[in-house]
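Take a look at the structure below.
One chain of protein is taken out of this complex; the other chains stay put.
The first chain written gets the first letter, and so on, giving A, B and C; residue counts start at 1 in each chain.
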Amino acid sequence: MRNWLKKREFVMLMMLVVISLGISLITPAFLTPSNLLSIVMNNIILAIMAMGMTLVVVTSGIDVSVGSQLGFAAIFVGLVALLPTANIFIVLAVGLVCGVLLGIFNGILIAGAEIPAIVVTVGTMNVFRGSLLLYTNGKWVTSLPAWYTSMYNSSVLGVPIPIIIFAVVVAVTYYLIQYTRLGRSVYALGGNPVAASRVGINTDKVLLFVFAYMGALTGIASILYGAQLATIDPNAGTSFELTVISAVVIGGASALGGSGSLLGTCIGVLILGVLQNGMILMRVEPYWQDVVMGLILIIAVSVDVLNNRKKEAQKKTIDVAKAIKGGVSA
Amino acid sequence: MIKVKRSHELILLIFFLALMTIMSILAPSFLTVNNLLSVTQQMSELGILALGVTVIIITSGIDLSVGSIAGLTTIVIATMYGMTHNLAVAVIAGLVAGILCGAFNGVLIAKIGVPPILATLGTMTFFRGIALVISKGNAISDFPESYYFIGQGYIFDTLPVQTVIFVILALITAFLLSKTPWGRRVYSVGNNPVAAVFSGVKLDKVLLYVYIFGGLMAAISGWIISSRVSTARADLGAVYLMQSIAATVLGGTNIAGGSGTIIGTVIGVSVFAVLGNGLNLMGVSPFAQNLLMGVALILVLLINNMSIIKNKIVLFIKLNFK
Amino acid sequence: GSKDAAADNNQAKTGKKTVAMVPKVIGSPYFDTAAEGAKKAAAELGLEFLYTGSTAADAAQQVNVIQDLINKKVDVLIVSANDAQSVAPALKKAKAAGIKVMTYDADSTPDSRDLFINQTTAEILGRHIMDNVAKEIGGSGEYAILTASLTASNQNTWIKWMKEQQAAQYPDITLVTIAPSEEDQQKAFAQTQNLVKAYPNLKGIAALSTVAEPGAAQAIEQLGLNGKIKLVGLATPDGMKQYLKSGAAQSATLWDVGKLGYLTIYMAKQLLDGNMPTDGMDVPTVGKITYKADTKEIIMGEPLDFSKDNVDNYNF
Partner (left out) sequence: MASEYIVNLKHISKTFGGIKALNDVSLDIKRGEVHALVGENGAGKSTLIKVLAGVHFPDDGAEIYIDGERTVIKNPMDAIRKGISVIYQDISLFPNLTIAENICIGNDTVWKKHLNWAEINALAEQALAKVGAKIDPAMLLKDLNLASQQIVAIARAISFNSSLIIMDEPTSSLSAGEVETLYKIIETLRNENIAVLFISHKFDEIYRVASRVTVLRDGRYISSHDLAAVERQELIRLMVGRNVEYLTMKAERISEQQILKVNRLCKEGNFYNISFELRKGEIVGITGLVGSGRSEIAKAIFGLNIPDSGEIILEGQPIVIKSAADAVKHGISYIPENRQLEGLLAKNSVCQNMTLAVLDEICKYGCIDTKKETAIAREYTEKLDVRPRDIDKPVGQLSGGNQQKVVLGKWLATNPKILIADEPTSGVDIGAKIEIHKTLRQLANKGIGVVVISSELPEILAVSDRILIMHRGNIVSAMNKEGATQEAILAKALGA
């Protein structure tokens, strides 16, 4: 079980710990329960979407339309929440359905027409945002009702609802990728797409599912988005996709597909969140923040790559030939 | 495969001509020499950026930092000019900055082996950060009149200077890619890096030059942008990032590497430029413009993949209704 | 020759002159409200009104749009400049093509346009907001600025004037930091929470954009700090209504944006008719205006503060 020490997640976790320690040495305000809670709360939307993006990246795909999807779903959630007959379940359903539909739209083009994911989603990024702005004419959705916005700050048994929602998302996603045929097919497809179709995996279906799931999680995120901010800008989520993708790749998912874990992604989200928060807490001059952030990202990924290289050198010694020579038990 | 590629460019060209026809019918002022020249002027910056991006994508890489490099270049030029009051020195410093940024990317990717998307995700923030630190976020506008030639001037009173630069750079890039050993190696690296190494290609050297080339193109693009808008600012060029990738891919460059042409990219950029210009002339809402650009991108690739889609449908029917 | 023919053609179709308005960015409530006022004026004055721009607040893209409108041969071109210097060459070209050129909301260089319709000056506004900060936090203590982005030039000018006003009038107040919100509500929200943590003695925040102030207000509300951290800034009354009432924000400053749009088109008509404005002239539905002939600048008036008491009177 020394194995997990060599895992990428562990390296990134160490990185997170080092960064956090560094920050808390400089500013005591960092390591307080309330600050840590606010880091978590402020990054839950990111984390939820990053869960979906992890699956997308595992299939060696990418979805740059998630920022537009978020804005799209959030506006519709908001508009529905303003209706007099609306309630929390209707809002949930609208967010989910809206997200899933957008995701399916991507999925059909990617799986059905075999257009590369980055191209499809660059296209739909514009299509979603354009049609949203055209529909709303740039108007914000404001004055969302309290029964909806209060959801963000309420707790059940002392646990804030967004955290509960996130926990559910993680649990469902974990169950999905660990204990279902569909979830393992996602990894299989990412590992070797040709082999995947040869073992009977309907690769189109799997891709469609992955993008729909991404959409569903974006839908859930959009519900929290509206509840968190109480007003929704039709430009909401613009260029958010880059943050989501960053979190996922920092968390260790390979852009080549086949690898990526929920834990890694969570760590990726936290690294981004801690840096963002720590930078202000450390009172770094605003102009320097991008420099610091960029440098830390570069160092983090480089260290990881160098570390991986060492692992590569160690790997070759594994050999089952001896075991096989045991012969055949007839 | 070559056949498929050719037909992609053909489809795109037909699409482009159809677009031109529609625009000329719907917008009377579209098909005037003046307007067409200003279309080429508008597409030059994106186009030059896309030249670098094309070469990078052919190696199966990606560069998310090109927009930041363009922005940083503008700041370096402005700051150097403020210090030396020598335009040539300033511009050279700007281009050198672009080359250094490209080299920085190249070292991360080729020498250390960081995946391009990760490396440039980091440098995108880093380069922008440097530009912000130098400029304190401010726009810098004290340039001499002569600086504006490159982005606002005309040759023979009609040809926009940046159009000419774009055409020359496109020709050079096309030449480099198709006629030089370097170009051949670029394709080979994108196609199968292991086999390239096994054939004596110095992978790290090729990649290093590729990212330097991308950095230089971004810098030239930034130089033109800042001359056209008479301003240097850290975030100039940022909007072109996604567009340059989209135009490159629309032009038929395979995102997985190994294939792609400059002519394809030029047509890809033209489609976006004509669409934007024509819709502006027609007074169509800019929101609809975004929508239509997305639709155009998807449409062209749908047409391109028609046979795949047809096969799938035919097989589906065969299996389920027979 | 052919140039005029095309313009005539344009006119012949509708018999109306075309006025094109280019905001910094499309899809912002602020500019869209101004456009509504403008549209109303255009309808009243018998002008063809065209409202277009880019979907990103980007100078280079704005220049492209201007270029296209010159090729389209509109009669009046009205721009809110993303960057003063950037649009100047394009605007000069428009002037050279015989188009009347105006700026509104954010000026270009004076020589590149015929008239600038200013809601108020950057100096007045910057000093005014600083005064608001001082009024709310009580003359001493720390405050932070939440800006749209570190590169937004109008924000940077306002900040410059705020600092001057503070240095001159409120020596006991200190500016702790300027945090960018990237025109993103969620970012504004998170930044505000971080600021509160980072600066425990923080007494006030000035949020300088219509996206930043609601985001900051929501963060303060969620932290339960209503009234403890004072929030002032620049925002539309609609976006801030709920927060002004709940006490999460104390004031939002702006001007009557609809009127700004109306005034702009009204002046466009004047230009087309060959009239120049005069100082103190009375514009219908807008009121008395200030005109500075030396800079060809119209100043609509003082900034307008929205508070919990008056916010219900406005709707934009």
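Convention: a residue touches a chain if its C-beta (ideal position, glycine included) is under 8 Å from a C-beta of that chain, and two chains touch if they have at least 3 such contacts.
Given the structure is predicted, the values throughout are model-derived calculations rather than measurements.
Of the chains displayed, those contacted by the omitted chain across the entire assembly are A, B.
The hidden chain makes contact, of the residues A:187, A:211 or A:240, with A:187.
Residues touching the missing chain, restricted to subunit B, are 1-2, 175, 179-181, 184-185, 187-188, 191-192, 194-202, 258-259, 315, 318-319 (touch as defined at the top).
For subunit A, the residues in touch with the chain missing from this view are 178-182, 184, 187-188, 190-192, 194-202, 258-259, 315-321, 323-330.
By our rule, only the chains that are shown with their structure count from here on.
Here the spacing of subunit A and subunit C, counted between their Cα centres, is 36 Å.
Per-chain CA centroids place subunit B at a distance of 33 Å from subunit C.
Within subunit B, residues 132, 136-137, 285, 287, 289-290 each touch two or more of the remaining chains.
Those residues of subunit C in touch with two or more other chains are numbered 26-27, 55, 150.
Put simply, subunit B touches subunit A in their complex at residues 64, 108, 112-115, 117-119, 121-130, 132-133, 136-137, 242, 245-246, 249-250, 254-256, 285, 287-295, 297-298, 301-302, 305, 308-309, 312. Only residues 27-29, 32, 34-35, 38, 41-42, 45, 132, 135-139, 141, 148, 152, 225, 228-231, 233-239, 276-277, 280-281, 283, 285-287, 289-290 of subunit B touch subunit C when the two sit together in their complex.
Residues 2, 6, 9, 26-27, 50, 52-56, 58-61, 63-65, 67-69, 71-73, 83-89, 149-151, 153, 156 of subunit C are the ones touching subunit B in the complex.
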